[in-house]
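Complex shown without one protein chain; remaining protein chains in place.
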Amino acid sequence: MKPPQFDYHDPQTVDDALGLLAEHGEDSKVLAGGQSLVPLLNFRLASPDHLIDLSRIPELAYVNRSGGRLRIGTMTRQSTVEHSPLVADNWPLITEALELVAHSQIRNRGTVGGSVAHADPAAELPLVFTTLDATMHLRSKGGRRSVPVSEFFLTHLTTVIEADELLVELEVPPVPAGTGWGFSEYSRRHGDFALGGASALVTIEDDVCTRARIGLLAAADRPLRVEAAEKVLEGEAVTTESTAEAARAAVADINPTGDIHGGSEYRKQLIEGMVRRAIDKATARASR
Amino acid sequence: MSELRNVTIEINGHEYSAEIEPRLLLSDFIRHEAGLTGTHVGCEHGVCGACTVQMDGAPVRSCLMFAVQAQGHSLRTVEAMNEGMDGALHPLQQAFHECHGLQCGFCTPGFLMSIEPILPEAADWDERQIREAIAGNLCRCTGYQNIVLSVQLAAKRMRDGEIEPPAPDAPSLAEA
Partner (left out) sequence: MSRAPADTAPPPRAMGARILRREDQRLLRGGGRYVSDVTLPGLLHGAFVRSTLAHARIIELDLSRARAVPGVVAAFGIEDLRGLVRPMRAISRAPGYRPCATPVLADGKVRMVGEPIALIVAESRYLAEDGAAAVGVKLEPLTPLLTMDEALADGAPVIHDEAPQNLFNSFEQTIGDLEATFAAADEVIDLEIEQQRYGAVAMEGRVAVASYSAAEDRLTAWLSTQVPHIARTGLAKHLSMPENRVRVIAPDVGGGFGPKCVLYQEDLAVCGAAKLVGRPVKWASDRIEDLQTTIHGREQTNRLRAAASSDGRVLAVQADLRASNGAYAVWPYTAGLDSGQASENVTGPYDIRCYERRVRAVVTNKAPMGPYRGVGRVLAAFSIERVMDVLADRLGIDPLEIRRRNLVREFPYTTATGLRFESGDYLRMVDTLAEAMDWERVREENAALRASGVIRGIGVAFAVEQSAYGAKAMGSRQMEMTFGYDTASVRFEPDGRVRVAVGLHNHGQGHETTIAQIASEELGVPVGDIDVVWGDTAVVPYGLGTWASRSTVACGGATILAAQELREKIVALAADMLEARPDDLELVDGAVAMRGSRSQRVPIAAVARRALHEPHLLPEGMEPGLEVTRRFMPPDPGSFAAALHGAHVELVPDTGHVRVLSYVVVEDCGTVVNPMIVDGQVHGGVAQGIGGALMEHLVYDEQGSLVTTTLMDYLVPTAAEIPPIRVLHQESPSPFVPGGFKGMGEGGAVNAPVAIVAAVNDALGAAGNGANHTPLTPEWVLAALKNMNRVEA
């Protein structure tokens, strides 16, 4: 179990990285934190001719707020964001989800952009940014573009990122004041990829839910936001009954892929329960 | 063979230079180029934790990094754990010894590297928190019980100074 041969590039600037991508595009893989890609290389399930390592580009690692919006550089380590007071105070859903990402040793190396670009529908970060209506900023040698998260994930392990493009920044809008958050998932072992999960944001004014965001983990070929469930909550007080109804609505149309750890029907039931848990947490945390 | 690179990597305060393939895993560099075989390899896909080392103070899987990536960083392995302690064991190693926190010893260096940085916080953790915090390392011999005890003992000792090792059938752990 050793990686195949590749040409290794460790550019020092984004421009250099984009130049390499322009040159090698289809025959290359971008190495961010490596916590998903290196296993694939070790298994020889991936064998790119060129490996473009972003870890020597300091300009890609930052967490800051400007114009009220959170900006995370693609190469920011997950543990950095996990321990960021800025994030914990203003976007606590990210913090809560990060604590569920694998184990601390993995988060010390894994990057935010790497996880999002890898686009595993069972990974927490793609779902979190989906729930938070993030914007993905991409660059290529030829230019730059911004893609709303709702258009970013195409299918399992596939995004709109072109072969010559790089995800450089994730931008997250502010969450309405007083919004409660919840991220719940279940895995057979602590730290494993979840069999199913859910994230929720619930804003409550005068006991009425004015805004809800519900997302599902490992429910489809991409992170899934379920507006049908959000509509159940919005405009009413959140009750046990409406939470249960929202959870039912959330899973009404999903058909998760089953595997040896749990069949499709099981996962559907599981996700329904996780939606209830996430809404319960978010509701309890919403200031009203 | 792909183009070889000259690298110099700092491990335990010493610099190790070699001409290597870029695909050489850091775990293999540590073990076979630097000859520091205390770091073990158990799965090479980042799950078992046996290869955990500290890079710039933070535990990382050395099987999920290429050696070339470690240049310019400072690595620490189990061999340096009790450096400056005059031959005695580090308090965490000593706690593993006293609590029987190891059997075959293969996973042990990875556990030590993972646990050492969390010891200051772990003194205030309950048993459940410790179990979750060490869940990134697999052990097949101990059933983890005595590893949990080792963490509790080392953390409390480092915070409070000397205390006696817990009894083998420690009620704090036996009563859930």
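By letter and in written order, the chains are A and B; residue numbering begins at 1 in each of them.
Quick note on the criterion: a residue touches a chain if its C-beta (ideal position, glycine included) is under 8 Å from a C-beta of that chain, and two chains touch if they have at least 3 such contacts.
Small disclaimer: the values here were computed from a predicted structure and weren't measured.
Within the entire complex, contacts from the absent chain reach the displayed chains A, B. Considering A:M1, A:A237 or A:A252, the position touching the chain not shown turns out to be A:M1 (whole complex). Interface note for the absent chain: among A:R69, A:R188 or A:K231, the touching residue is A:R188.
Although one chain is not shown, part of chain B still touches it, namely residues 1, 21, 23-24, 31-32, 35-45, 47-48, 50, 77-79, 81-82, 85, 88-91, 93-94, 96-98, 100, 102-109, 112, 127-128, 130-132, 134-148, 162, 168-169, 173-176.
Although one chain is not displayed, chain A still touches it through residues 1-5, 43-44, 186, 188-193, 195, 260-263, 266, 269-270, 273-274, 276-277.
Just so we're on the same page, only the chains that are shown with their structure count from here on.
Rounded to whole angstrom units, the spacing between the C-alpha centres of chain A and chain B is 29. Per the touch definition, chain A reaches chain B in the complex via residues 1-8, 10, 34-35, 38-39, 41-43, 51, 53, 55, 79, 102-106, 108-109, 189-191.
Contact residues of chain B toward chain A in the complex are 1-3, 5, 21-23, 25, 44-46, 49, 52, 55, 58-61, 63-66, 68-69, 114, 118, 131-133, 135-136.
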